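Right, one structure below, let's go through it.
Every protein chain of the complex appears in place save one, which is left out.
Chain naming follows the written order as A, B, C and D, and within any one chain the residues start at number 1.
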Amino acid sequence: MTAGFISKKVLGALVTLIFVVCFNFFLFRVVDADPVANLFRGKELSQSQRAELREEFGLNGSQGEQFVKYLGQTAQLNFGRSYSTNQPVWDEIKKKAGATIALVGIAAVLSAVIGIMLGIAAAWRRRTKADYGITAFTMGAYSMPEFWLGMLLLTFFAVKLGWFPVGGITDPDSSATGLAKLADQAHHMFLPALTLTLAYLGEYTIIMRSSLLDTMREDYLVLARAKGLRDVLVRNRHAVPNALLPVVALMAINFGFVLSGAIAVEAIFSWPGLGLATYEALKGPDLPMLQGLFLVFSASVILFNLIADILYAWLDPRVRTS
Amino acid sequence: MSAEGNGALLEVSGLKVEFPGRHGTARAVDGVDFTMKSGEIVALVGESGCGKTTLARSIMGLQRPLAGEVRVRGETLRYGRRALRDHRRSAQMIFQDPTGALNARQTIYEAVAEGVRIHRLPGNEEEVVAEGLSRAGLRPPERFFTRYPYEISGGQRQRVIIAGAMVLNPSLLVADEPVSSLDASIRGEILALMLKLVRETQIGILVVTHDLGLAWNVADRVAVMYLGRIVEEGPTEEILSSPRHPYTRALLSVVPEIAQMEQQILSGEAPDPTRIPSGCRFHPRCPLVESGKAAELGIEERCRTEDPVELPACHAVR
Amino acid sequence: MSGQVPLLSVRDLHVTYAAAERPVPAVRGVDIELEVGETLGLAGESGCGKSSLAGALLRLLPGGTEVTGEVLLDGEDVLTMKPGRLRAVRWTDLAIVFQGALHTLNPVQRVGDQIGEAIRLHSKGTSHAKVRERVGELLELVGLPARRARDYPHQLSGGQRQRVLIGLALACEPRLLIADEPTTALDVMVQAQVLRLLEDLQERFGLATIFITHDLSTLASVCRRLAVMYAGRIVEQGPSHDVFAAPTHPYTRALAGAFPVIGDQAFRMAPAGLPGDPPDPRHLPEGCPFHPRCPAAVETCSSVPVELWPAGPGRAAACIHAPGSPVPA
Amino acid sequence: MRSIHRRTLAVAVLVAALITGLTTISAHGQDGSVTFDVGEPQGIDSMSPLIGVVVPSFEAWNIQYATLTDKAAEDFHTIPGLAESWTASKDKLTWTYKLRDGLKWSDGKPLTSEDIAWNVNTSRKEEWLNHSAVTANLTATAPDPQTVVIKTSVPDPKLPTMDVYILPKHIWGKLSPDERDKYAGEDGVGSGPFVLDKFEKGQFARFKANPNYWGGKPAVDTVVLRKFNNPDAMVAALKTGELDAAWDIPGAAFNQLKNDDDFVTNEGYQGSFSEVALNGGDGLKKGHPALEDPEVRKAIAHAIDRDTLVARVLDGIGKPLKTISPSANPEWVPDLSEDTSLDFDLDEAKRILEDAGYKDTNGDGVREMPNGGEPLKFTYYARSDGETGPKVAEFVRGWLDEIGIATTEKIASDSELTPIIGKGDYDMFAWGWTPYVDPDTMLDYMTCKQVAADPDDPTNYYNDANYCDPEYDKLYAQQKVELDPEKRKEIVHEMLTRWAHSGVYNVMWEEPETIAYRKDRFEGWTQQPAETGPVLFSNTSPTYAKLKPVSASASGDDDGGGSGGIIAIIAAAVLVLGGGAWFLSRRRSADERE
Partner (left out) sequence: MSALAEAPSARRIAWLRRRRAVAGAWRDYRRHLPGMVGLVILVLVVAMALAAPLLADEAGLKAINSTGNPTWASPSEFGPLGTDGLGRDVMTQFIWGSRISLLVGLAATILAMVIGSVVGITAGFFGGAVSAVLMRVTEWFLVIPFLPLAIVLAAILGPSVKNIILVIGITSWPSTTRLIQAQVLTLRERDYVDRSRALGASNWHLMSRHILPNVSPLILANTTLTVPIVILSEATLSFLGLGDPSNASWGKMLDDAFESGAVTLEAWWYFVPPGLGILLVVLAFTLVGQALEEILDPRLRDKHG
């Protein structure tokens, strides 16, 4: 893998990012004619204060000038202030990103791991009851609206049985620290993480299954068997690693969508992350917040696409060394 | 032999085709001059990567050359839409893999009728198609009309492609490895069909192949190509009985049937058209150079520096 | 020939693939004997069952395929071996060089590791350095520099990959080598290189070899004995030179004719071939399966079953025209 | 790459085990202190009274910041707060307050008249969001640490009531006006019964008892106001015991809790009402021309069935109401029960429209204007915030449809709707108000000067019907100077009746605060006003200071019930994973078995 390859990919990602940033400007300019009026609704502002604020928000001058100013501010991670909290959007996002990364990250990893294992099991035992069972289960999970699954789990495990808290990330009564705090968070995270894991699982299983089935038709598996390799080793050394390649790329790409993936589920479980922030910004609507979130979500997808490209090239010598 | 008088059917002059690539520009066809007449079969032979397929595609106008020109019956090939279409009535092509060359979603009828429709040929389309199929040995033709390519055998598919080309009454047929993907027992029948077509219609056929046996089977003349150049050319019997270029000799020696000839297995794989050696392009693999024979003849220096121009393109021959 | 048990003895081998509509018989009763150090050429066109035969010898065919008969390797039946024993036999007694080296090597593993895997598998506990050394030896044996062990398959040319596969086949010093279309898809010159390498190695190590290809002319020059397959059966066998020069079976004759002898005026402007197509193994004709295409067919051919009848010294042919045929032509 | 799946499996099992292990060390580290958990669905928007606007923020300030004078729980009359007593000058323009002895901030700093004076003067100068309405005309001085003198520039009937939050000068006074404007106010220093301990915006605010509170340290150690994005989750939390009380409970769930012996439900009325308003046409932009016709408005008034709305939209939790309620005190609302001119009668509505010339001439089910062809097609805005908007729309639009008036429904959040109303860009919308104790403010909102007039700042007005009635304004001025309470009440009743008959403001109901609390946890719940008011989220929220744990045994936390279940489910998860592992690692594969 050459420096040229990487720099080409990075450059491509940057171009895409710039496109998204520009797109963002026009998209939100269409919605929001006067952020100042929105931000300070209900407050008396003098004309001079108003002008000052318009200056601060980069709303003076032509569209072109505004655009240049917007680019400059965006480059410094200045996405404006949230209408609802009057805090810088970037600070709000930073504050909330952790909760989302923890929840969705865990769900993403678990769903990938379990999904891949199920996919392997199904493909290796294709046309058996295990295969049919796994396929039916994952298809079912895949076909559910994830928020509906969340509603069902919430109704049953939190409302009816009371095993889990109905929402939030920590118990506000508890000022626990360390391990106990972590335990408290895990307790809160269980249902939303389970929902998301089940929701993401299906895709991995389906893709891993079909990828492994493809790989299993490859001649080099026959050679490996001819060499006297045990079937399990044929699978683990030759079939699975090769079949994993496209799945790993998918994983990286999916991780990019992770940040934005949990809007409805975070809303249902009142999980105070970026998804819930999106949900609330939407209800506001808190446009600077939406705009900032939108940009961050897109950037994360671009970043992980880049990682997927590089990872794929790193894992696959055919891409790496040509 | 030809009824065309001295007017050549196909003239290729100074043809050059290049492909830009990651590892440099590939000079696939690097200055080829070549003519053939009506009613003859010419075999263009060489290893893979020697540029023979590119040459064939350039003759069809499927590949735009960097330099040089292609003339069929004295008409220079132009690349406008209409000119190309007209060119493709007089020149037709047969492909190596008949399975890939037929659209799996078209019936045999449609495959043969396609050219008729494109060129809006007069006459009853059904009759034209039926005649084309039976001329190609698919009889009775009606039985094949509604068949799909996957329902017939490989040999029959190649016949369908020949039929599709022949309904346009071309004067030149370019056949790119026409039998190499077919089973051995079927090849002969297809080659016989080609011979029959030449005799019946005075068409000229350019057969691109790596198989010298095929040339012996059907070709009037043979042209041997190496790294984008024709290195030796002449009547089949002359070239295959007494090859003069060392490359031709080597090619001939590895044909397993010829037990009496000492094998001259060239080292290395098919040469790389992105790195054409200076001097004689064959010299790095040339048995004459390797064995020191060239040095004996005192031409080794020329082999390394001087590009032989006249055919056969070997310094040792003159 | 010798009083000992032959190295390989295949008896009445049948291979039948499972299919949705009806099972597909690919090999229909094949007998082969091979002595130590002997070379056998197996010729036939696509679909004649030659590759299924090769796969059956090491039980490499996909699950659900029915294999009957006997494959005796040193008198031991491969078809009834326990899985553990079978794995031990694979590669140490019998190795295969597959066709199409691009797909036969794992694209994401270094070729050296793929060779090393076979070594380590069959001589447990071999040190890393030893394995590496042996891999280097093998590569040099097949005419590649040892440093190529670090390459991935796609970094090698077609001929080089085929060489790697040959080296890999020799890794555990097998006594029997099956070369399944080892030169198909290679360029003419490279074909010749690989053939010469195989011949050299076979002579050097006294390997018994079964050479499988559709190219009859290649076999004639490489193997001592020759068997021609058609529709799942051997239709003619005997010393290769005899078979090639004077075929008994019309199919062999046609096949030989498809490879013209350059310089022989008989082939000049006279391409020879057979009408019709190879049969569909699911719908084989009655009687001799070749009769619909046979230029020498007579009426009885469509009804009388044929089997290998004697046809000269060390020769047999499945044709009623064979000298030893009990059926009057 | 060796044996990838087994390694990943190990990681998965490890993660599961980690969750199991950690979770079983139960989450509740109880230390015997008393915590009062309150759920609410809105969330504190800011701890700073200079920024916050929503009800839970007021609840937070009510418990964190004491006021100079307090309001009686039972009937809102002015009682001593930080001030022990007060006297007025003859012209009632100068008021002298005497502070209690030994007042201290929660951080131990003394609370003096300096603090009071600074709050009054600075909030007036800087126009603090939640202070300036009271302090607009006031100037305060502090002649000695226990005496505050407040002067008013115009006679003010509200005095001596001084119900503004007193912020600690030693913290807020150090800031420049600009900084103060942006200050988050999360320092946790106050003079009320509780002060802020930890604030996670959007999640919860935790308060701890203030040992220096002038009323004595409360019996409860910790108060948590916990925000729920979803009222359902809140009710569920109340049921599972995560919460002790919850506010703003949806009607259906509230009815369910009513029948549950473990809970006490409290319908606390404090004058909150909701209305369907029409565009009166006197603002920046007129609505549909038909809306200017009083006959059309009359017809619309007849098309609103208050009883059904209360029954269906509020699930019976509320009272049908025909006019605005200007005060938390119900005596200010006139009795219109005999007045049938506002009653639901679709036939009457149709007749009125028919007589006024609004006929459906093209047979599409929608009436047209008498003169031309313009159909009666109104834009109806439903609020996305709150529970009732879409439901009211469902009914009201249905009824209007019945009488031949079509509506296009648009959904808008409060912050979107505010400028839309200001600009007059609507025909109808439904919203509501919660009045103060004194009716003056609410009455003021419907005067002509509150009709939007400045196109640059259309949101700075409150007359959301954009309807100007000079006669109403005249009455308003009268009541403002009327010192006789009975006479003032009469004038107010007349104003309200008049406003109701204008037809621009179809009040639907008065709705209570819906509060429920667990019986077994606390006692000392205090309604404000007595009998009818809410126990929490009332005007001054007196409950918190009075609350104490139920004396006897019942105080045990029932969290324990949950953990067994958690263990069970996690064990199940581990089993599933483990089973998968076993399943995968079985050595003989299907192929080998053949």
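FYI, contacts are C-beta pairs under 8 Å (C-beta built on N, C-alpha and C of every residue); 3 or more make two chains touch, one makes a residue touch a chain.
What you see is a predicted model; the values in this text were computed from it and never measured.
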Review point. Where does the absent chain make contact, in terms of the chains shown?
Key: A, B, D
Practice item. For the chain that's not shown, point to the residue among B:E11, B:E126 or B:E237 touching it. Key: B:E126
Point to revise | Which residue of A:V89, A:I134 or A:I268 touches the chain not shown here | key: A:I268
Point to revise | Residue among B:E11, B:E69, B:E114 or B:E290 that touches the chain left out of view | key: B:E114
Review point. Of the residues listed, B:I161, B:I205, B:A270 or B:C314, which one is in contact with the missing chain?
Key: B:I161
Practice item. Pick out the residues on chain D that sit against the missing chain. Key: 230-233, 235-236, 239, 250, 252-253, 256, 308, 311-313, 315, 382, 384, 387, 390-391, 393-395, 398-399, 402, 409-411
Exercise for review: Against the chain that's been left off, what residues of chain A make contact? List them.
Suggested key: 15-16, 19-20, 23, 27-28, 30-31, 139-140, 142-145, 147-148, 151-152, 154-155, 159-160, 210, 213-214, 217, 256-257, 259-261, 263-264, 267-268, 278-279, 282-283, 285, 290, 293-294, 297-298, 301-302, 305
Exercise for review: State which residues belonging to chain B touch the missing partner chain.
Suggested key: 57, 60, 62, 81, 84-85, 88-89, 92-93, 95-97, 100-107, 109-110, 113-115, 118-119, 125-126, 145-146, 161, 164-165, 168
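Keep in mind that, in the parts below, only the chains that are shown with their structure count from here on.
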Point to revise | Most centrally placed chain - per-chain CA mean versus overall CA mean | key: A
Review point. Centre to centre, by mean C-alpha position, how many angstrom separate chain C and chain D?
Key: 87
Check your understanding: Cα centroid separation between chain B and chain C, in whole Å?
Key -> 32
Check your understanding: Roughly how many whole angstrom separate the Cα centroids of chain A and chain D?
Key -> 35
Point to revise | chain B residues counted as touching two or more neighbouring chains | key: none
Check your understanding: Residues of chain D touching 2+ other chains?
Key -> 590-592
Practice item. Show which residues of chain C lie in contact with chain A when the two form their complex. Key: 55, 58, 60, 87-92, 95-96, 98, 100, 103-110, 117-118, 121-122, 152, 154-155, 168
Revision key, fill the gap. Chain A residues touching chain C in their complex are 218-220, 222-230, 237-238, 241-242, 245, 315-318, 321-322
**Study point:** chain D-touching residues of chain A, taken from the complex the two chains share
**Key:** 37-38, 41-45, 47, 50, 83-86, 106, 109-110, 113-114, 116-118, 120-121, 124-125, 128, 130, 154, 157-159, 161-176, 179-180, 182-184, 186-187, 190, 230-232, 235-237, 240-241, 244, 267-270, 272, 276, 279-280, 283-285
